Structure formats: structure tokens, C-alpha cells
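Pasting in a structure now, in C-alpha cells, and then I'll have a few things to ask.
With one protein chain held back, the other chains of the complex are shown just where they sit.
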Amino acid sequence: MSAHLPVLQVLIPLLAAPFCVVLRHRDIAWAISLITSLVCFAISLMILDQVLTQGVISYFMGGWPAPWGIEFRIDVVNAYVLVIVSAIGAIVSLYGRHSINKEIPRNQIYLFYTAYLLCLTGLLGMTATGDAFNLFVFLEISSLSTYALISLGKNRRALTASYQYLIMGTLGATFYVIGLGLLYMMTGTLNIVDLHNKLADVDGSLRTFQAALAFLTVGLSLKLALFPLHLWLPNAYTYAPSTVTAFLASTATKVAVYVMLRVFFTIFGVDLFEETGVPNIIMILAICGMFVASTVAIFQENLKRMLAYSSVAQIGYIMLGISFLSVTGVSAGIVHLFNHAIMKCALFLALGCVMYRVGSVKLSDMHGIAKKMPWTMGAFVVGGLSLIGVPLTVGFVSKWYLINAAMEADMMPVAALILLSSLLALVYVWRVIEVAYFRAPKTESNIKEAPLSMLIPLWIMAGASIYFGIDTDMTLGVAELAAEMLVGGTP
Amino acid sequence: MEALDFISPGLYNYWIVIFLMMAGFYIVIARGNLVKKLVGLNIFQTSVFLLYISMGKVQDATAPILGEGFDTFSNPLPHVLILTAIVVGIATTALGLSLVVRIREAYGTIEDKDLLELEDETS
Partner (left out) sequence: MSMELSILLSILIPIIGALLIAVTGKIPNLRESVTMITSVALFLNVLTLLGPVLDGERPELQLIEMFPGLTIGFKVEPLGMMFSLIASGLWILNSIYSIGYMRGNNEKHQTRFYICFAIAIAATLGLAYSSNLLTLFIFYEVLTFSTYPLVSHKGDENAVKGARTYLGILVTTSVAFLFFAIAWTYAAAGTLDFVDGGILGGNVEGPMLGLLLMLFIYGIGKAAVMPVHRWLPAAMVAPTPVSALLHAVAVVKSGVFTVVKVIVYTFGIDNLVNSASAGWLVYVSGFTIIAASMVALRQDNLKRRLAYSTISQLSYVVLAAAILTPISAIGAALHIAAHAFGKITLFFAAGSIYTAAHKTEVSQLNGIGWKMPITMTAFSIGALSMIGLPPTAGFISKWYIIQGAVSSDNFVALAVIVLSTLLNAGYFLPIIYAAFFKKEEDRKDDHHGDHGEAPLPIVIAITSTASLTVLMFLFPDVALELAQQMIGGAQ
């Protein structure tokens, strides 16, 4: 049984999805998706444990050995990402029931859970697989279900947002396939480890090679919303149902970042990658993203949109860490991958609660709301402080590592820029806190605190963003192992 | 001579790929009609299919079917991959088109420009 964990991880949600369609009942569908997500989370923890104790797991699909068959290959890096994705999945499905019942038409709810499970399948598959083309297939599974999930939003703009994302996402995925095709031309293999081995002999100045890297980078940058390829993201996050936004914001882009890490470090390897000069471009774009997106976030009236822009900025931090190409830098990126997932999830879940009670997440509708919904806004404050990078929250841990990486690389100005950009976060977070806590409510209304079934998952996330801000053993430990492996060049 | 290799007729398939790719890409960017954008997207994807399939071709080889008298075969793997990619492409197109239908129901138009105006009004 334990030998089949890697495939079960992906297979279980895939098989659970049709049940939701067949049974056509919203509560049963919810129960199925909750149980599935919890099982996935348990499996991912078991896998992480296996990887940490026994090393890399290789699973040959159908018994065909790599590089001929499809291999599921799990090392520290993707075991870690699997845990993030499935944990968020579990939390979100725990949370989602009330919110979904309210935000999605009754007759579509079971379809929502189907799409959610497929999306989970896709994301877990992308993470687990060791085959670059198989990765594309999972990428499309997750993307297609994501488009469907976004289009379920109440506002009709959800449709155009979803369409926009579909176009951009498909372009990105196709770019990825083109890049992969070029690599296949040079090496004749699609297995990631095999690609690494064969590319080691390739001359870095070869044009095919460079074109391949360019296509892969642009394609994945689209998926992970690296500035300035983030245009699809704000609308998609704003108009998707709250639960979907929370799920996507903390998983979809993170998995794309993971794939990027794989491409850069495992397939190409640090040395080849550095020669191409791509890291410098990424660094500049990441810094631009941090500033531009944070600045735009300050002027948003719709808080979901504000957080969406903040996500673009935070992705900038992650990519900046990666672009240092040092162990500290990549650890910072990986740790922020985890930390940002937690805090953004908490923030979007809090907004989901607000949406549930108030029916809007416009700043002007939230005057004095902290008195009515103290627990919800409390969690929002925790998440917000974490975005700023206040000590004792996860945000501080990431920032500390990132700054250290910059110092280590002798890039003091970059370190200064990181700090300056976090001041922008202070502005946009504080704007909300002031309105929620210190403004008198505009009209007398009987808004109540969100139901407990939403508050508990919310506070699990908020609690986690404090807990992991203090006890960093697990997150940092794993991130460092992963970074050493990636930068060290062992596939 | 070597410098001109890249325009040699032997590589014309890549020129077709690049032409289709750019044409599709251009349509996606430049056309305002949502259906036309999807058409462009399809052309763009098709170019990739061609890219893969043409790289599977081996000079003087037959189709990859075992048979008497043949010992060089074309590489079947790209074809298989592209079969998958075609399926993905169909799914994307289907989803895209259904979104377009829903957009038309909700807005009464599928022109980018009109949509933007409508959205500005509502927001």
C-alpha cells in the first residue's frame, strides 16, 4: 500500500470527481470532496515522511521503468509542495460549504465540487510527476477546471475573467509545450531526470537550447503570474467565488513556481541557467512586480482585488529569492512559497467570511466591521501583519531569509528594495484595519460573526501563520534541504 | 553555405510552424471577437502539433508498424504526445466556446471593446 502512495495521491481525487457528478447532491458532493481532501492531506504527510526518512521515491506508472514509462518521482521539494497543496485543499473544503451554498446557484454546487476535485488532481499530479509531458497534461487538467471554477462566480464579470484566463493560460501552457518540444528534439527524452542528465553535455550557447529555455520561462511565468504577465490574475481572483480564490491563490501559482524551479534547477541546472542571463531578467521583473503590484494594491477599493495584486507582489518575492541562485535565496523562495500560501489563504478566507455576512468585500461596506465580526477581522489582521512581515508571523521569516540572501550576494540595494516594498504592504493592510476597527458603521445592521464551520478553518490558517512564524524548524528545515538539492544539482 | 542552412528547403516544415504560430498568436492578440480569439488560439496550438509531428519524422523511414522488409521507423512518441495535446486542445476550445456562450447571454455581445465598456459601467 505505502509503495503506491504517490499514485494514490493523484488517483483518489480523480476518481472521486465523477462520483460528485453522478450523485448530483450538494451535501454529498461536499462530503466526498472533504473526505478526499483529508485523505490526500494524510497521504501527502506520509509521503513527506517517507521522503525524509528513505530518500527519493520513484514510482513507475504501470510498471514501465523510466525513462520509457511515466515516472512519479517525489523528492523533498515536491513532497513539500504536495503537503502545501493538499493541506490548503483540506482547509478550503472544510471551510467551503456555507460559503459555496451562498455564492453559487444551488443546481451548480455539485459541479463546483467536481471541478474542485479535478483541479486538486491536476495540481497534485503536476507536483508528483517526474515526466515533463505528463506534467503538461496535469497542468491542463488543473487549468481547465480552474477556468470552470472561476466562471462560477456570481458577478457576470467572472465569465470574462475566466475567458481572459483561459486565453492567457492556454498560451502559457502551449509555450511550455513548445519549449518542451525543443528539449525533446535535442535529447529525445521527456523524463525530467533524464533530461537533466542529457542536457549536462549540451553546449549552453546552442540556439535551440536557449529558445527552449525562453519558451519554458515565458510559459510558466504566465501561469505563475510573474509581473508583467500577471494581467489575468486580478480579475480572476476578484470575481471567482471566495472559496475558489482562497484555494487558487495559495495553490495554483505555487505549483507553477514549483514547476519553474524544476525547469530551472533540475532540468537545466544552476550553471547552465546562470550562463543564459535569465536569472537577472527574473530578478528585475520580480522587483518591478513587488513595487508596481503593491502600489496598485494600495488604490484598490475591492479587497479581493487588493489581495490579488498583493499576490502578484508576493510572487515577486518568491521569484526574487529564486533568482539569487544561492541556497539561502532558493530556501527563501521555497519558504515563502509555503508561508505565502498560509497567509494568503487566511486572508482570502477572512474575506470569504465578510462576503458571507456582508455580501460585499468593498472597503466602503466594511466600516466598523471588526465590532460585528471580531474573529474574522482578527484573522485578517494576523494575515495582514504577516504580509507586512511583522516579527512572530511567517512573513517575517521569509523576509529575513530573503534579506540575508541579498546580503550574502552582496546586493545591498536589493535588500533595501525588499524592505521598502514591504512598507507598501503596510499601507494597504493598514488602510483596511483602520476602516474595519476605527470607523463607525455607516448604517445599523444586524451583521453577525461568520458561522463556526468557517471560522475554525480560518483560524487554523491564521494560527498556522503565527505558529510557523515562531517555530520554523519544519518549514525552514525542509526548505533548506530542498534548496540544497536544487542548487546542488542532484536531480 | 552553412549560414544559409536555416532557409534550406529541408527545414520548410519549421517555417510553416513558425508562420502558423505567429499568425495564431497575432489573431489572439489583435482580434476583438471572442470566437475569433479562440480560432487564433487553435491555430497557435496546431502549429505546435506540427512541430512535434515533424520532429518524429526520420529520413527514409516508414510508419512505425512492424512488418517485413522495414527496419527504420519514424518515432511514434511525438504522435502519441500530440494525440494527448489534441484532446487537451479540444477540451480547451469547448470550454472556451461555452464561456463565450455564457458571456453572450450575460452581456449580449462578444466583442472585446463592447465588453470593456459594459464592465466599466457596472464597476
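Order of writing sets the labels: A and B. Residues in every chain begin at 1.
By definition in this document, a residue touches a chain if its C-beta (ideal position, glycine included) is under 8 Å from a C-beta of that chain, and two chains touch if they have at least 3 such contacts.
Everything numeric in this text was worked out from a predicted model, so none of it was measured.
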item	value
Chains in view that touch the one left out, judged over the entire complex	A
Absent-chain contact - pick from A:22, A:284 or A:416	A:416
Touch list for chain A against the chain that is not drawn	385, 388-392, 396-397, 399-401, 403-404, 407-408, 412, 415-416, 419-420, 422-423, 426, 430, 434, 437-438, 470-473, 476, 480
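To be clear about the criterion, only the chains that are shown with their structure count from here on.
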item	value
List of chain B residues in touch with chain A within their complex	21, 25, 28, 34, 37, 41, 44-45, 48, 51-52, 55, 78, 81, 84-85, 88, 91-92, 95-96, 99-100, 102-103, 106-107, 115, 119, 122-123
Sites on chain A touched by chain B in the complex	133, 136-137, 140, 144, 147-148, 151, 156-157, 159-160, 162-163, 166-167, 170-171, 173-174, 177-178, 181, 184-185, 190
